[in-house]
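The other protein chains are all here in position, but one chain of the complex has been omitted.
Each chain carries a letter (A and B) given by its place in the written order, and its residues are counted from 1.
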Amino acid sequence: MSWVLIVDLLGTMVFAISGVVTAIDKKFDLVGALVIGFVTAIGGGTIRDILIGRLPVGWITDMKYFYAILIGYILAYCFTSRIIKLKKSMFLFDTIGIGLFTIIGINIGLTYNLDYPICLIMGVVSACFGGVIRDVLANEIPLIFRGQIYATACLIGGIFYMLLSKISVFENINILASICLVILIRYLSIRYNWTLNISRKI
Amino acid sequence: MSWVLIVDLLGTMVFAISGVVTAIDKKFDLVGALVIGFVTAIGGGTIRDILIGRLPVGWITDMKYFYAILIGYILAYCFTSRIIKLKKSMFLFDTIGIGLFTIIGINIGLTYNLDYPICLIMGVVSACFGGVIRDVLANEIPLIFRGQIYATACLIGGIFYMLLSKISVFENINILASICLVILIRYLSIRYNWTLNISRKI
Partner (left out) sequence: MSWVLIVDLLGTMVFAISGVVTAIDKKFDLVGALVIGFVTAIGGGTIRDILIGRLPVGWITDMKYFYAILIGYILAYCFTSRIIKLKKSMFLFDTIGIGLFTIIGINIGLTYNLDYPICLIMGVVSACFGGVIRDVLANEIPLIFRGQIYATACLIGGIFYMLLSKISVFENINILASICLVILIRYLSIRYNWTLNISRKI
C-alpha cells in the first residue's frame, strides 16, 4: 500500500469523524450521524466524479473507503470527548486530507485532459464539497464560504502543485511540498486571523 | 402490470403527496409545490442512479412515474385537509413505499455486482433521500436524521431481505415479508417512542 493511499484513507476517516462530530453536536441520531459521516467523507469526490462522468463513483466499487468511514464513525462515538480535545491532531489530519484530496482531484482532471482552471476546480471540489454538503444537511451556511481560509488554501496549494509538475519535480516530493504549503497557509491564516472578506454596504 | 409495479407507482404517488403537503404547509406556490412533490418522489432513486451511472435516470424515459406524481400533486391540492386526516393510511402507504424502494434499490445494486454493504446503501438512499432533498429545499434539518426510526427500518428490512434471498426464499414472499418487517419496526418505534439518540455532552 503506497503512502498516498494511506493518507487518502486516513483523510477519508478524519472527514468522516468531522461529520459525525457535527451530527452529534446537532443531536442527530445514530443513523443520521452515519449518513452525515459518509456524505462528508465521500461527498467531494462524488461530485467531482459525477461532473466528469467517472461513474459508478469510486467508493461504490472500492470497499476500502467504506471501511475507513465505518472506522471513523465508530471512533467518533467511542471517543467523542477525547476527539474534541485532540483538536490539533484533527486539524492536522484534516488539512493533510484536503491537501491530498486537492491533488488527487487535479490529477483526475489532468487524466481527462481538462483545462488547467477546470482541473483546479476539480481539486477544490474534491477537497471542500464534502464539507459543503455536511453543512447544508445540518442546515448551516457552509463554513468554507465565510471566515476561514479553507478553499483558498486548496486553491493556492493546487496551483503550486501544477507549477511544480510543469517543471518536472519528482511526484512524491511535489505532493509532499504542496500538502505542506496547504498546511502552512491554513496554520498562518488561523494564527494571524486572515480573512478574505471585503466589507461592502449594499 | 405486476403487483410490484403497482406498489412502486402507489409509493411514488404517496411520496409526491407528502412533498406537496409539506410545500402547502410552508406556503410555497403552485409551481414550488410541484417541484417539491417531484423531487420528493424521484429524488432517492435519482441519486442512486447517478451514483451507479445508470443514466439517463429512470423517470426521464419512463413516463409512468411522471403521471403517478402528477396524480399525487392534484390529489394533494384537491383533498389537502382530508389527506391530513387520513394520516394512518398515508403512514401505511409511505411505509410500504420505503420498504419497496429499499428492496428495489438493493436489487439494482445486486444487478451491478456491488458489494452487499453498498447494495444496502443503495436501498436506503432510494428510500430515504427523496425526503432528505425535500427537507433541504424546505430549509429544515432532514427528518430522517433525528427522532423517528426511519432509515433504520429500511436498513433492517434490507438486511432481512438479503438474508432471505441467500436462502432462496421465493422472491414475492421475500418482498412481502421484508416490507411487513419495515412496517412492523416503524409501527412499534412510533408506538413505543423508540429513538436512536445517544445523548452526549460536547
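Heads up, the rule we're going with is that a residue touches a chain if its C-beta (ideal position, glycine included) is under 8 Å from a C-beta of that chain, and two chains touch if they have at least 3 such contacts.
None of these values were measured; they are calculated from a predicted model.
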Full-complex contact with the absent chain, from A:Leu10, A:Ile84 or A:Leu114: A:Leu114
Option from A:Ile50, A:Leu70, A:Ile84 or A:Ile159 whose C-beta touches the chain left out: A:Ile50
Sites on subunit A contacted by the missing partner chain, in the whole complex: 50-53, 55, 112, 114-115, 117-118, 121, 132, 136, 139-142, 144-147, 150-152, 155, 195-198, 200-202
Subunit B, residues in touch with the chain not shown (by the definition above): 21, 23-33, 35-36, 38, 46, 50, 55-57, 60-61, 63, 66, 77, 80-81, 84, 136-139
